[in-house]
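Once you've had a glance at the structure underneath, I'll fire off some questions.
Only one protein chain is missing; all other protein chains are in place.
What follows is chain A.
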Amino acid sequence: MMTVIQCENLEKKFRKKKALQNITFQIEGEKITGLIGRNGTGKTTLLRILAGMTKQTSGTVTILDKTPFNNLFVSANSILINDQMQFPGSFKLQDILNFAPDFYEKWDAELATRLLQYFRLSPQSYHSDLSKGMKNTFNFIFGLATRCTVTMFDEPINGMDEAVRKDVYRALLKDYLAYPRTIIISSHFLDEMEHLLEDILLLDEGKVALHKSLDELREHAIGLQGPADVVKKWATGFEILHEKQLAGNQLYTVLKAQDCTFNEKQLLQEGISFIPVSAGDLCLYLTNTRVGGIDDVFND
């Protein structure tokens, strides 16, 4: 399988602040990867480096075996869609769509026009006049229709309402199945788009916290809920990823599943139930550095 994206010891500094450090991962073949992380963990910076818009401070990065910064081949085969994307103010949406085939060989004009109609975007509108959600919808359509081998979406669904978001996910999946390619999506709505993803690349404080397939991620942790003292007894010796005190002296604990071999029957007898941990929650727990929860702020 061809290595599409490869990063080794990637580092990016903005003045003295390290936005990315020691980033090493590779993405092979055609798949949809979710780039997940809290605000300010370097997702956008990483995508911008991959798209060749920003140069890394150190380390190596290759897209389709080429260094992306200032590279025409990478530019012709990749695109980064984000909500800061802009087009000339004098261009109507139709003008943008008309120019696209000059740049993108695989541009699907029919798909772009049909999606524009479906999402009720007037081709005569100006990009700068669109609302945030509509602008992002158009940007998404543009990115999808380019059919670039490496398509990157940075928070593509910001500002979209739920119905549009669902349609966008479906459009992405259908187009991906028809024309498989490497897609990276960064988003805060992991639960919503979990069904799309094959891989998760989790960033935490500028570092790769985890890079696993979604199936592996689901097996990464287990949740136990039951009487606090019993849960604590069972959790002893395991790595606790998250703990939450519930009403009625109940405790919910998420443990790293590695090496966890519980006797399920015995647990049930002692009043403990297994709670599946969603990928979204797990990512949240893995990147949570705060002590306690928001409730503790309001407790005396």
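Heads up, the rule we're going with is that a residue touches a chain if its C-beta (ideal position, glycine included) is under 8 Å from a C-beta of that chain, and two chains touch if they have at least 3 such contacts; residues count from 1.
As a convention for this text, contacts and distances are computed from a predicted model.
**Student:** What is the missing chain called in its UniProt entry, if the choices are "ABC transporter permease", "NADPH-dependent glutamate synthase", "High-affinity zinc uptake system ATP-binding protein ZnuC" or "Cytochrome c1"?
**Tutor:** UniProt lists the chain that is not shown as "ABC transporter permease".
**Student:** Write down which of A:Glu8, A:Glu105, A:Glu216 or A:Glu264 is the residue touching the left-out chain.
**Tutor:** Missing-chain contact among the listed residues: A:Glu105.
**Student:** Among A:Asn71, A:Gln94, A:Thr113 or A:Gln225, choose the residue that contacts the chain missing from this document, as touch is defined above.
**Tutor:** Candidates A:Asn71, A:Gln94, A:Thr113 or A:Gln225; residue touching the omitted chain: A:Asn71.
**Student:** Among A:Asp95, A:Glu205 or A:Glu270, exactly one should touch the missing chain; which is it?
**Tutor:** Considering the complete complex, A:Asp95 is the one touching the chain left out.
**Student:** Across the whole complex, list the residues on chain A that are touched by the chain not included here.
**Tutor:** Touching the missing chain: residues 2, 4, 30, 44, 48, 51-55, 64, 70-73, 75-77, 79-82, 84-91, 95, 99-100, 102-106, 142, 149, 154, 181.
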